[in-house]
Structure formats: structure tokens, C-alpha cells
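What follows is a set of notes on a single structure, which appears directly below.
Omission of a single protein chain aside, the complex is shown with its protein chains in their original locations.
Now for chain A:
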Amino acid sequence: MSALAAPNEVVTRALLRSVTVPGLDRPAALITLDNGFDHTKPNTFGPAGLTSLDEAITAALAADPAFIAVTGKPYIFCVGADIVGLPQLADRAQALEIGRLGHRVFARLRESTVPTFAFVNGAAMGGGLELALHCHYRTLSGGAAALALPEVSLGLVPGWGGTQLLPNLIGIPAATQVIIQNPLMQNKMLKPKQAAEMGIADVLLEPADFLERSLEWAAGVVRGQVTVTRPEVDKDMWAGVLYFARETLNQRLHGAVPAAYKALDLLETAKDGDFAAGTAAEDEALADLVFSEELRSGLYAFDLVQRRAKRPAGAPDKGLARPVTKVGIVGAGLMASQLALLFARRLQVPVVMTDLDQSRVDKGVGYVHTQIEKAVTKGRMDKGTAAKLYGLVSGTVDKSAFADADFVIEAVFEDLGVKKQVWAELEKIVSPEAVLATNTSSLSITEMAAELEHPERVVGFHFFNPVAVLPLLEIVRGERTDDATLATAFAVGKQLKKSSVLVKDAPAFVVNRLLTRFLGTVFAAVDAGTPLDVANSALDPLGLPMRPLALLQLVGPAVAYHVGGTLHTAYPDRFGVSENLKRIADSGKPIVVDDQVNDEVATLLVVGDQPLTAEQVRQNALDALAQEIRLMLDEGVVAEAQDIDLCMILGAGWPFHLGGVTPYLDRSGTSERVTGKRFLPRGAASLPA
């Protein structure tokens, strides 16, 4: 055990108490998992935590209890293995050992001759849920925040029995969903009701008296008064479901996420129900994955999203932020309307939209109202909130409505002259401190503010489409933007529940600059004569969320062409202008239909006769990314490579297994080859040297 000791482990202790339950002739053993902190620091299992559980089980059994039950501290059952400790494991042998330790301890609950119960009172994830799966019976609180086996999202597998127990409990289709599909869908989690319907729990109980009712239910089971029936698992569909799951993975990830494939293999093993063989296979898979680059990148990405995203690097003192009691939105188009809804929902202050004529204003306000109605119809918003929002959002053609707004954001046509004109007009109306924010995707904040009387209150506030979904907000500091304005922008970003990253005023900021550069290399290949299909699938081995042409379609060829133009003007050497992209934009036709390149569009292209191979396209794209990121870091566009990765994960949906992007560029040797050095030290987001 000492070999495994993790020096920084926050130990979740297993507290044992003998409990007299009405109706039983001898006491039950109740084990509470508790790391001594409140719910903001959930229970996890490291080596010392597992040892504590082991000891508690030993002590419980020694008293010959009526049953053994395991539950959590308030709001938290257990959220799984202590992943912070994983990179500290010295070698594969230790990784194997931690897998075996978990198996050995949990197995005691499964093999116990005394009935065992998990009272899942709160969030249960990963190893926490696996512990519950080892118990003979499970009760579940309707108040539990979420249940999940999220391991695959990080680059692991549920290797403490999850892959073997879950499919044999709830069937292979649901198990595949929980173990593979959900983690790869922005780490989707189960609500208690869903989990109970799937059969993960035997009974769903209300949170108000969950523990009392759980003890009573357990006593009923022990006395034989409560009969637990579980549907028989259909073994016939096993192979078919897994075949289909594998095909789906291949189409999406093209082999890029080893954890997902290992999980599939383990689910296959689970069919025969040889638990010993299955758990041994889990140990091996876990040990392999702990020493995989993908896991190290995943852990790095997880930390970025969990911690760095909440404390943006370079943000000024929060105390400088000014209160925002009213928001103005210049424009009433689709983007402006989405912003109006978001600001009203999150800030709960009056939001007024303006546009050039009443019909546009009415359309914008109408859009917001329709969205509110939809939310109510779908049960996602209560009527009281809806009534409040109806009252908060208004529109007018008269910009004097902005006079008492503290924060005005523009979402007008992407043209510097137009935006400067808007700000000049507004400055006569608003107070000198009112923040003027622009949702520009590529124009210079500094230039936009240049002629204003108070340029220090202009800031970039760049959302990603769809605004309600993508969590990233690039907050752009112009040359003269002051700290109070910036602090206000960060405070608003936080209230909007976005993850803000501070960006210097540089063309197209971070995400658009990198995606444009990246797509530029793909289009250069097309222009040179590479078949669209080859170029489009060249990046498949990375397992990106979408192929280049699908991304282009999402962004819109016209927008892409426009942003490309801005970048071409700024950096003509690196950002080309593709006439083919213009042709696609001008055609107005979809470039991808049903995941296939649209031949109608393909015939519009004028191409050369020097096609590249897929490998060449991929290498060009990665080289371009590495070069561009190095330049951005040297220019100080963001504080560190971590911010680039955070932007790519949250704004472009780039995957954890790449660590965003720089860990992959490092581990593939691209950064050193192209820029002469790595972005991150060895071991930070990769295996140690």
C-alpha cells in the first residue's frame, strides 16, 4: 500500500456506524463516505480512501450486521477515482495496482454473504457509481445531482468493475450509452429518474427522508417483505449493439480515442459474465490508459475547464467592476436577439434592442418572445420567470433608450466604418462610464474606439455561435481599454455563465484565427487540386468534432470568407484568399449534404493539378496551427498556451484527447519541428520524460 500512497490525496474516509433499524433483530452497518469537506469538494477515492473503505468493511463484517449499506456525505455519494493522483503514479505496475486495489475492495461488497446496499444520496460518478454497482441493491435519491461513468471523456475506462457490472445489470444498449456515448457527448450525465428507469437503481426515493426510507427499504429486503425484480438482460443483441457502437465511433473519431475502443472491448468481454476475467481485463486497460498520451491530455484539459476557465488569466481585480443594471443591444437581427435573451435570462435586468426600423425591432423582440414561449412549453422555464423576461426585453428605434444603460453591446454589420459610426452616435447618448462592447469576430477594438471621447470603455465581447450553447467568451482588450471596463466585462461574462478568456486586440482573436488558418491550409490543398473528399477527411485521425467542410458550413462560407479577408490583410503571407471559397459563398449552396460533399458545389471549383495526399494535407494543417500558435504566444495574444487550448475546447469543441490542441502538437512532434520548441513542458499535458 505504501508504494501507492499519494502525498496530496484528500482522503475520503469510510465512517462506520452501527444502526438499529426498526423491524430488524440486530443492527445494520452504515458506512458514510466523507472527506471532511462540504459538497463543493466532493468525495473521491485514492489509495488511502480505498484502504479506509476496506477497513470499514472488515469492521462491519466482524459485527455480523443485518446488512451493510454505503452512503455519502450530504449531496455527494462519491464522484470517482482521485484523478489528480493518477499522473503521480510512477509506472505501469502502480497503475495496475491501483486498479486491482479498487477491484479487491469493491469485490468485498459484491461477494459479501451479508446483504449489501448502496444508498446513493447524491452525485455518483465513475468509481463512486462502480462502488454502488458492486452492492447487491441500490436506492437512489431523486435529489442526486447526476450519475455518470464519465471516464471515457477523460481518456479512461470505468475500470473498477463498471464495464462488467453495468451491462449485466441494465443491458448492453443502455450500458453502451452510459459508458461510451454520453461521455463523448459533452459528458452528458443521467438525472436520477433516468438512472432509475434504466435500472441502475432498484428504487428511487424522495430526497426529504432518503436515508430513513432507504434503511426501511433495506430492512424490508432483508426480511423478505420487499422483493426486488430486475428485467432479464438480453444477451442476443450484445454483439449487434457493440458492432453498431463501433461503427458510430469509427465514423466520428476514426480511432482517435483509445479509451472508447478499450471500453467497447471490455463491454464485449462482459457478455460471458466471467467477472474475474473481465476485471483483470479492466486492470490491464486502465494501466495502458493511465500511461497513454490521450489520458494525460484529457486530465490537462479537464483541469483547464474546471479551474482555469473559472479564474481567467490576466483578468483585473473584480472589485473594479461596475454594476450593470440595464443592457442595450444595438441591432435586432438573429445574433442580437440571441444576445438579448441571454442577457435578460442571466442578468435579470432590462434589455433594450434598437434597430433602424420598427419592423426589424418587432422581429427581434418577437424572436425573444418565441424562444421564451418555447422554453415554457418544454418545461424548461416556469411561468413566473417567463413573465419577468417578457417585461425585461423591449425594443425601440430610438437609441435614446440607451441613456441609462450601463452596458451596450453592438451586433451590427461586420464593417469597421459602420461600427465606428454606431459608437460615435451612442457616445452622445450614454454616460461616460457606460461600457461599449462589440461582438465583432475579427475587427480591431482599438481602431473602433480611436475617435471616441472615451475610448477606454470599449471592449471586445466575442461570443460563439450558437450563443446559448458554446461556453466561450473572448474578452478583447483594446489598447486603451481601462481596467474598470475590463473588470465589468469579466463580471458580466461570469453572470452570463460563460468562460471568459482575456485576449489582446489582434486580428480575429484566438478561435477564428486558428480555425481560419487551419481551414486555409485545407482550402489551399483543394485549390491545388486535392479532391474535396480527400481534403475533407484528411484530419479524421485527430477525432475532431466535425470535418473541415462541415465546420465551414456551420460558420457560413460568407463569414469565413470575410474573416479570411481580414486576416489576409493583416498577415498576407500566412492567410491566403481562396477564390474557391468565394465561389462556394457566392453559390449560396450547402457544401455538405447528409455528411457528403455536395457535387453541385464541387463542380463550381476551379482547381490546379497538384493534388496532395491526405497525410500531406494533415501535416500542412498541423504545421500551420503550430506556427500560428507560436506567433500568437510571442505576440502576447493570450497569456499562455493553456488559454489557446481553453479557447479551442470551449469555443470550437476541440476534444480533450488532444488537450485542445497544443498537447497534441507537442506529442506529435509538430511544435518542435515547426517552431523549434514545445508549447508545454513534458509531463504537463503528456507523459513524463
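Note that in this section a residue touches a chain if its C-beta (ideal position, glycine included) is under 8 Å from a C-beta of that chain, and two chains touch if they have at least 3 such contacts; residues count from 1.
The definition used in the following text is that contacts and distances are computed from a predicted model.
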{"item": "Chain left out of the displayed complex - its UniProt protein name, from \"Cation acetate symporter\", \"3-ketoacyl-CoA thiolase\", \"Chemotaxis phosphatase CheX-like domain-containing protein\" or \"Polysaccharide ABC transporter ATP-binding protein\"", "value": "\"3-ketoacyl-CoA thiolase\""}
{"item": "Omitted-chain contact residue, chosen from A:20, A:250 or A:325", "value": "A:20"}
{"item": "Given A:11, A:30 or A:592, the one touching the chain that is not displayed", "value": "A:30"}
{"item": "Omitted-chain contact residue, chosen from A:5, A:185, A:208 or A:356", "value": "A:208"}
{"item": "Footprint left on chain A by the chain that the document does not show", "value": "15-17, 19-22, 30-32, 34, 36, 71, 73-74, 206, 208-212, 215-216"}
